[in-house]
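Just one protein chain is left out here, and the rest sit where they should.
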Amino acid sequence: MDNKPTVESVQALITRGPFHQWLGLQVQRVADGEIDIKATWRPEWVVNPDGGYTHGGILATLIDLTADWALVSTTGRGVPTIDMRVDYHRPAMKGDLVCKGKVVKGGKLFSSCEAQIYNAEGQLLASGRGVYAMPAPKTA
Amino acid sequence: MDNKPTVESVQALITRGPFHQWLGLQVQRVADGEIDIKATWRPEWVVNPDGGYTHGGILATLIDLTADWALVSTTGRGVPTIDMRVDYHRPAMKGDLVCKGKVVKGGKLFSSCEAQIYNAEGQLLASGRGVYAMPAPKTA
Amino acid sequence: MDNKPTVESVQALITRGPFHQWLGLQVQRVADGEIDIKATWRPEWVVNPDGGYTHGGILATLIDLTADWALVSTTGRGVPTIDMRVDYHRPAMKGDLVCKGKVVKGGKLFSSCEAQIYNAEGQLLASGRGVYAMPAPKTA
Partner (left out) sequence: MDNKPTVESVQALITRGPFHQWLGLQVQRVADGEIDIKATWRPEWVVNPDGGYTHGGILATLIDLTADWALVSTTGRGVPTIDMRVDYHRPAMKGDLVCKGKVVKGGKLFSSCEAQIYNAEGQLLASGRGVYAMPAPKTA
């Protein structure tokens, strides 16, 4: 890319996605191979009305997209996920979530990235990995 | 459990979850260690307004919950996911999704289950696995 | 490939690898997108001299290579693993192992494959998945 992505430019790209809007994603930091994103709790996230905790699928979604967008300084956009895996560490109670993503190893055809999901108290709720398909280089 | 779960009884359990309602889950078949669930497309699932395809996090969510509820004939309810993994095979375009879950190996403390997600044309879009924590046996 | 791989031709390819020789691999069946391989127990596989069971790393190795060689009818050779995952179902006691691999979804750049490992009694010991990098097509 000609220009380094910024919090504002990545936020604009992410906000284009209806699902991203529904997740209330707020980009908080963009660095080379790293990203921090906040996700805004909503009542539809709840799996169990008694316990009130957030469905693991929401956490998996956040792992996937945060790991993906950690690549944005190279890819300039979200890219297809080849596969991903999530480890669940603690129940996610009602509240916004803090998502931190990082490139583990960038490559030409595919890249490995990881992400962690924390609650507002800084406790690790889930962590995981994805492998992402890199965009074909532009030919002149 | 005293009573075998039925499509109706499992649907009632699943519908209690607000996130399940949002996903428009319809239980279609319940067998010993197997389940089929339909999920109803909604515009918020879209990740990219140009391509119109469904976010991989929705597919991951469906893998997780379908594999989990494949255990219902043993567990009688949804149980905590320890970890899960998803392979993405084809983009999921606009449309409802058919989810098939199956127990790979049940255990006392944890069980391995798998699930496949198909589109209405029967094409495999994603498949994956989860390991689930089994409920502690009730003591008399 | 011009010629369909046979049990003999795949065995010859596999036997070239010193690690494959050490694992005592015997190709038993090759079909389109499928393979069966037997691995020959040896005392070095044991992790625990009291229990006598085989190390999980041996099972992981067999998952990886069996899933990989399930692609041989397309690739004509072993290809690089991008990532792999293994679920352990039962301890592997002393004895040869039967490994069954299958392509889940073949692709141009990468393919998803799965494999199961059984003992001589036909009990499922471990199962898993890998994603494999496909060879670049030959240009004329």
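Letters are used for the chains, namely A, B and C, taken in the order the chains are written, and counting of residues starts over at 1 for each.
Note that in this section a contact is a pair of C-beta atoms (placed from the backbone, for glycine too) under 8 Å apart; a residue touches a chain by one contact, two chains touch by 3 or more.
The structure presented is a predicted model; accordingly, all values stated were derived computationally and were not measured.
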With the missing chain put back, one of C:Leu65, C:Val104 or C:Ile117 would touch it. Which one?
C:Leu65
Of C:Pro49, C:Gly122 or C:Pro137, the residue in touch with the unshown chain:
C:Pro49
In chain A, positions touching the absent partner:
85, 87, 89-90, 104-105, 112, 124, 127, 129, 131
Footprint of the hidden chain on chain C, which residues?
16-22, 43-49, 55-58, 60-62, 64-65, 78, 80-88, 91
Could I get the residues of chain B that touch the absent chain, sorted low to high?
82-83, 85, 109-110, 112, 131, 133
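Everything that follows uses one rule, which is that only the chains that are shown with their structure count from here on.
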Tell me the chain pair with the top count of C-beta pairs in contact.
A-B
Since chain A and chain B are copies that touch, just let me know if over half of their interface numbering is common to both, same, or not, different.
same
Taking each chain's centre as the mean of its CA atoms, how far is chain B from chain C in angstrom?
29
So what's the Cα centroid distance for chain A and chain C, whole Å?
33
Distance between the centres, which are taken as Cα means, of chain B and chain A, whole angstrom
22
Could you list which residues of chain B touch at least two other chains?
85, 87
